[in-house]
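Omission of a single protein chain aside, the complex is shown with its protein chains in their original locations.
Entry: subunit A
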């Protein structure tokens, strides 16, 4: 069981308040992703839950039990670090066994769990190697194995994939996702990569400067961002944000349209007209970066893969009127 409730949790380093009082509930079995730009406090928040940092104020409860003052080991949580943080002087087997050894589990039980974890994570052939002899992906699997065998009430992941190359990252993302499905244990995952957040999360928590900007499912954040920050942060390529007269015409200070919600075509009769600056042909899609529309410096459009437009072509753009997001002067959604 792993229901985690943060109640008015606050963190300050000296005079600097990195996390103003914050409330958040993570339900049992949920896959929650904390996402935000560097320095937004997402890792600090995870470390507060882990107990690696002391809260300055507020309460943390895990499974209905007040864990605010508990040391990390007593919280029943397991953590996977960005640097893997394996013990370099121990074999893979000993690394995985370490938490069980600290808990004083019987040898037989330790052995059984190591073998089960190794099998699940494809590490059986590497059990007697040292971490230094493994690839990045294998090391990350060892770190996950070390977390699994504790049978924690929740897993905490601190940017676990950012040290891996792109191909491996996609593979590990799927593995972690499958792990969550099979264990059905609460997972809290920190990343600055919104693609990871969108693909893995049941619930995304978008943070900026220690404050929660929005909490919701990936699609809720995509469809109805509460403010300009979330609108700009979620989605790739990022949403086009347009101010000035065009926004006022829609009764807003700023309007936002996602690249995939703009149709490209003939300049005749199109509401927006511009010149293609750069067209990126990905095969499946084409990204057009259109200049000279008078709306914003560049308007990004996601078009069909076979679109023949190239640099210097005149193009007409038509936004989908149902998919225009309107924001007020404070940046809040209208």
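Here is the rule we use: a contact is a pair of C-beta atoms (placed from the backbone, for glycine too) under 8 Å apart; a residue touches a chain by one contact, two chains touch by 3 or more; residues count from 1.
Note that in this section contacts and distances are computed from a predicted model.
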item: Chain left out of the displayed complex - its UniProt protein name, from "Heme exporter protein C", "Sugar ABC transporter permease", "ABC transmembrane type-1 domain-containing protein" or "4Fe-4S dicluster domain-containing protein"; value: "ABC transmembrane type-1 domain-containing protein"
item: Hidden-chain contact residue, picked from the options A:4, A:24 or A:50; value: A:50
item: Options A:24, A:55, A:79 or A:161, residue touching the unrepresented chain; value: A:79
item: Residue of A:11, A:93 or A:146 in touch with the missing chain, whole complex considered; value: A:146
item: Hidden partner chain, residues of subunit A it touches; value: 50, 52, 71-73, 77-79, 81-83, 85-89, 98-99, 102-103, 146, 150
